[in-house]
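Note that one protein chain of the assembly has been removed; the remaining protein chains are unaltered in position.
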């Protein structure tokens, strides 16, 4: 038995768990002639590594992703529980904003993601409070996850999440690399949410989020960025409803045709000011079909409106189903969108077509 | 004891095992003046990660590789055992063809590898049948592991295995990036093999493999690709004999000087049609010299003949030894070859010299 005890001790797992994910996807785009002609394509999506755990009360949470066109850090922070309710985090951390962890149920997130307002890491510190009734998040961010406007990186648009990387000036194309760089700098975020237990199987959460910070071009401040958002989440048994309204404003000192955003090895443009509305409904259906244990049906709708300098709205509707089977989580998404990144358009130009994309993302998470 | 049981539960390993390999090699090339002058070079080869295991009956098998000049996915699929005999696989998977897993014993594989006919992953689905006597593999592949002809990747030639990436047109150099892109599309593969137990220590396997599919240039179909192969594997005690004959045919609608192949950050050319013959013999010798537990001696011979548009054959002979010592597997390979990639030549041009390369590949697998 003493030997067995020693063996158990030796077999003890390392305190930091190395996990990850492997993903690939089928894509059919009605707006891409070659893809249609071939009946769609299957692409490798990514592999990623996750490091999670705790040594001597200090928490580590990190995730790094490799694509075939870039690699990017998703998070990399250390944390410490100050008390039962308070946690401090430092490093590459998500900006708390609206519905957490996601303001969506589908693989493409909501339109907020493409404006940098969903699952968006920056570099700084968060202070979190979590109790039965309240969630409070206060954050300060020195700069984006690429070290700011002049951080030393291979490509300014190799990012997991959309961030401002420049000022779009007249004469440039909407997908051009920016000739006038810009990045977030010394920003604050505050998020508060109140949770209500309405009945044995229904809950409501209402919250407000605000962000404010400087914009820097490498030499000087060139403006300010402000964001305001209100969110709602309602759960009743297998149903979930999320709603959110967000307004962002890049108050730039110089004339511009919008903000250059960078992510996924692409530069794109979005208006300097806009309002976003999202409405998401989901329904969970536990099943027992071979390895399949759950089906989630959802419809996620996003609208971007009141764009500065542009007259056409952006919208995206994702009607879909997510299938849980062991480590495999598969999204079947029918995406209909106009003026939307990843669906043949851009938020930064008028006159786009309404496009349809059918997407099956296979993701194995461990 | 209850505490011990809890500790054992906590010490349980994660269901997906994170493994990998680390490799480096000594290279001496009689056809490279600088390398000869220095008495050879030692290069870092790669590190790789392997993710293998099963959560809730759904299997994961993935492997990703980092070199100093590229990175590439080797496989990334999910699987499910439909019955004791049948397995379904979806993702980045090997095309079943000929002797499996390899049609060779040495570090360089056979010439088939360089024509995309050995250990070659594509993106699609496999259905496998394995019984004591029969092996059946049926596969359908949407496209190659880079998402097809217009998949979004950094470099079209950053691939683990050789794939067609273009049509070689008159006036281009044999190592040029293709001006006319092309990729496999909507392909089928079928492989059948019959296994015979001849005696207590001897076995025979005979098989046939066939592939057929479309070739696409991004807008349209530009031709068809067909492959046919027959293989034999005979084992008797420590001896193994493998033989294979393969014929491939790229039936292109336009005039061409061959097919542009891409892999290992290189473009190369091969004829649009050719026949390959391979003959491999190996002998295993278990030993007990310090950490060394096995020696494998082998000779692997490949011949590529009946090339369309070219008159000179390609051949490669690898005389070698592989040494097993703990996690370390070391190949000592004396390679003699003419018109062969990785040995100072190309399959797509006449008149190459017969070159010799001595290579020691140290690989630690875990």
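Think of it as A and B in the order they're written, each chain with its own count starting at 1.
The rule is simple: a contact is a pair of C-beta atoms (placed from the backbone, for glycine too) under 8 Å apart; a residue touches a chain by one contact, two chains touch by 3 or more.
Every value quoted in this text rests on a predicted model; they were computed, and no experiment measured them.
Only one of B:44, B:85, B:134 or B:239 touches the absent chain when the whole complex is considered: B:44. Considering A:39, A:151 or A:173, the position touching the chain not shown turns out to be A:151 (whole complex).
Of the candidate positions A:53, A:192, A:238 or A:309, contact with the unshown chain belongs to A:53. Touch with the hidden chain on the side of chain B covers residues 1, 4-5, 8-9, 11-13, 17-20, 22, 24, 26, 33-35, 37-44, 47, 49, 66, 68-70, 265, 290-291, 293, 325-328, 362, 364, 366. Panel shows chain A; residues 4, 7-8, 10-16, 18, 49, 51, 53-58, 60, 62, 64, 71, 73, 76, 78, 80, 90-92, 123-124, 142-143, 145-154, 158, 185-186, 214, 216, 218-221 of it touch the chain omitted from the view.
Definition applied: only the chains that are shown with their structure count from here on.
Centroids built from CA atoms put chain B at 38 Å from chain A.
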